[in-house]
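Taking it in order: structure first as structure tokens, then the write-up.
Every protein chain but one is kept in place in this view of the complex.
Moving on to subunit A:
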Amino acid sequence: MTTTSIERNEAGAPLISVRDLSVSYDVARTGKRLTAIEGVDLDVHEGEFITVLGPSGCGKTTFMNVVAGLVKPTTGTVLVGGSPVTGPGPDRAVVFQDYALLPWRTVFDNVKFGLEMQKELKGAGWRERVQEAIELVGLAGFEQSYPRELSGGMQQRVGLARAVVAEPRILLMDEPLGAVDALTREVMRDEIEKLMAATGKTVLFITHSIEEAILLGDRIVVFKSHPGAIKEIIETGLERPRSERSIQHDPRFLELRDHLWDALQGEATAAAVSK
């Protein structure tokens, strides 16, 4: 890595520390025990943007759910800020693939949801914070709209605003652009890159898009399936700020893309055969 900020961060204790993490559960229908992920080790430093890349069913979402506190580890430990994860907490926010907005709430009320649940609506200034977040994601003027009145891309902007308004230390994004149309996806990739560069948040970004993983990540964690485990971790080493257009012809981008293609092709074929 060339940027000094990353080097400085790497000197301190990692913000997320995962050691020998495994998750398995019994499948009631077949009576078999299924191992979702096995032996995962990962350190994430403050301010790092980690993309987690892998084929469908490789356990990358399970991995994220453990960090989010929604799934308990079967073995191993997950530390966030030095203390073990026992459940969801205000230091972590999640952006969901299917947006997971509350359909009965307007954009404004959806964005304030996190603050409301954490009882932060008492103090002054929360309205301004909500409004700021809405403007940050480019939804000014849609405060009183209901989610079903918005396009998929706009709904995900609401999901993004809801996550950043609570000012978490870590943003967990579970294929946030997976359900968005192709054109909007490209625009929003650039926006997420800008937004995260501006806020300096630590991000764990799950994706199955190679381009997305390279464009956004400082490091790419490649998952393999059956059982889900880390195959390799790659530093992208691309200059920031980046954009969809600026990296298209970068030799490093092309090199990474070819490498990841080869890595994933084997995985995708293996996954297809084992199904």
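Keep in mind that, in the parts below, contacts are C-beta pairs under 8 Å (C-beta built on N, C-alpha and C of every residue); 3 or more make two chains touch, one makes a residue touch a chain; residues count from 1.
Methods note: contacts and distances are computed from a predicted model.
The protein name that UniProt records for the chain not on display, among "Putative protease", "Quinol:cytochrome c oxidoreductase membrane protein", "Acyl-CoA dehydrogenase" or "ABC transporter permease", is "ABC transporter permease".
Interface note: of A:Leu34, A:Leu102 or A:Ala140, the residue touching the hidden chain in the full complex is A:Leu102. Only one of the listed residues, A:Met117, A:Ala140, A:Ala198 or A:Leu254, touches the absent chain: A:Met117. Of the candidate positions A:Leu42, A:Leu139, A:Ala166 or A:Leu260, contact with the hidden chain is made by A:Ala166.
For the options A:Val66, A:Val80, A:Ala93 or A:Val130, the residue in contact with the chain missing from this view is A:Ala93.
The chain not shown here touches subunit A at positions 68-70, 87-90, 92-94, 96, 98, 100-105, 113-114, 116-118, 146, 148, 162, 166.
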